[in-house]
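What follows is a short report on a single structure.
== subunit A ==
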Amino acid sequence: MDSLATLASATWGGPLLVLALMLPVAALMLAFVLGGRHAERVVLATLPIGLGVAVAIAAAIIHQGAALHYDLGGWAPPLGVSLHADGLSATLLLTTAVVLCAVGLYARADFRVPPGVSEARAPLAFWTLLLAVWAGLNAVFLGQDLFNLYVALELLTFAAVPLVCLSGSPQTIAAALRYLLFALMGSVLYLLGGALFYGAYGTLDIPMLSARLASGDPIAPAALAAAALMTAGLLAKTALFPLHLWLPPAHAGAPAAGSAVLSALVVKASFFLILRLWFDVMPASLTHLAAQVLAALGAAAILFGGVLALRQARLKMLIAYSTLAQIGYLFLVFPLVANPAAAPILDLGQTPGAWTGGVLQLVSHAFAKAAMFMAAGLIAGALGHDQLRGLGGIGRVLPMTVFAFALAGLSLMGLPPSGGFASKWLLLSASIETGQWWWTLVMLAGGLLTGAYLFRVLAPALSTRGPPLTLVKPVERSRELVVLGLALCSVVLGLVPFSSFGLVQIGRLGATGIGLP
Partner candidate 1 sequence: MTIALTLFTIITVALGVVFFLAGTVGLLRFPDTLTRLHALTKADNLGLGLVVLGLLPQVAWPFGGLKLIAVWLLALLAGATVGPLLGHAAWTQERGREPPP
Partner candidate 2 sequence: MSVALAADAGLALLILGLAVWTSIARTAGGAVIGFMAYGLLVALVWVRLAAVDVALTEAALGSGLTGFVLLGAAARLPRDAPAARPGWGLRLAAGVVSAAVAAGLAAVVLLLPVSAPTLAPAATANLPALGLGNPVTGVLIAYRAIDTLLESVVLVLALIGLWSLARDGDWGGRPGALRSADPSPALVLLAQVLPPLGILVGIYLFWTGAIAPGGAFQGGTVLAAMWVLTLVTGLTRPPRVGGRGVRLLLVAGPALFLAIGVAGFWLGGAFLAYPAGYAKPLILAIEAALTLSIAVALGLLLAGPPLAQSGPRA
């Protein structure tokens, strides 16, 4: 049968992208309609399939050495919308699938439909929202059209906000409301940027915009305003200092499984779009000044988040402030990659190590933070509270959980052997190589602060003195194993040789010249 499609293109393996996007959407609808105990079953059946799809996408990209691409509906951009997966997308798709699989297994105990009823509020909401978060994240990682990405961001917002207030307490309602308002402001500013891009260049497709912007004509004022507005909006969604106010109460208030998803994955989606904007849409416009400003905000976040984490009384709040600080590291990528002198540091071909370091930070923080929040959830569940001062001796009762927490902490501090070490090492090297020593200092100070606030948790937890703790609720061994598995993932990343991170470089638009003119 004839198709209306003309000029549309798709690479081999392109339909995998459609599958990655539509699998959670279809599962969401199915889980919602079936409801009750079926919702959980649908999620647990879908997660491994999704993981398989993510692996297949990564494999296809490595095999071909090029990005995957699919024009939806057979309409080629600019009229149509396309999906696109480069190495970075595949890395994040994979990370998302792994973390969500762990969260799914972990959350079964918390979101079981109680006996005697056919359906309960929190389980239905949690399982459907989990699928929605997944759909939103995949849509962000695969999107190639600025407006399609706006819809993806909103999908993510609508999935993430109710997760915050699943418990229904007044504090979490207020946290969710503040999160929603920040997120909405962010998306509206993003949308405005998209509109201005469309007004200036008549397309929303990222490669086309990039080509138009690189054509040598002076960049339209609208494009610069658009980039500034989009960045501001996305920063609000990423909770970069000083737009961070919403994050700690929201991430600490959600149920542990929800916190893991929000802190490990959801904030990364908007950061991912900042990367797309500055490295794919308008790489030539990332001036030294802009890069330094972004990194300065990141540095402030590292120090500010670290200091505030030191002052928290609750474990989950401490972890949430730690997220604030760890997000800061991500923004150091901009000046470090944007410096031409940053080119080969390690044997990574012609690609800068800072980029790899940034992506590794993204991934290892996702694993480590998810593990940490889930460990905190186990501790809070077992003790009935998560006050730091009541943690004394928990290490004797829940050795595996505390060990997992410590492993994840290793990665956050950047101590070897861990993914965090690898990423921070690459970033440190890049800062030294490019002569930007001030970022070196910030990273070292950040590492010390991280060590200090983690010490506040681990010292009492591991102490052998004090009366034995009584547990409110026993902790299931299988859940501890899940948390440990995730923490191990973050560590193992550091044991893999750097050369195998070539995936994250595949399909960069300017693979040879990520950098300043």
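How were these candidates chosen? In short, all candidates are chains of the complex that A comes from, given by their letters.
What we mean here is this: a residue touches a chain if its C-beta (ideal position, glycine included) is under 8 Å from a C-beta of that chain, and two chains touch if they have at least 3 such contacts; residues count from 1.
The shown structure was predicted, so the numbers you read here are calculated from the model rather than taken from an experiment.
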In-complex contact of subunit A, chosen from 1 or 2: 2
Footprint of candidate 2 on subunit A - complex, ascending: 1-5, 8, 10, 15, 18, 22, 25-26, 28-29, 32-35, 70-75, 78-81, 117-122, 124-125, 128-129, 132, 135, 139, 147-148, 151-152, 154-155, 158-159, 161-162, 165-166, 168, 173, 192, 196, 199-203, 220-222, 225, 229
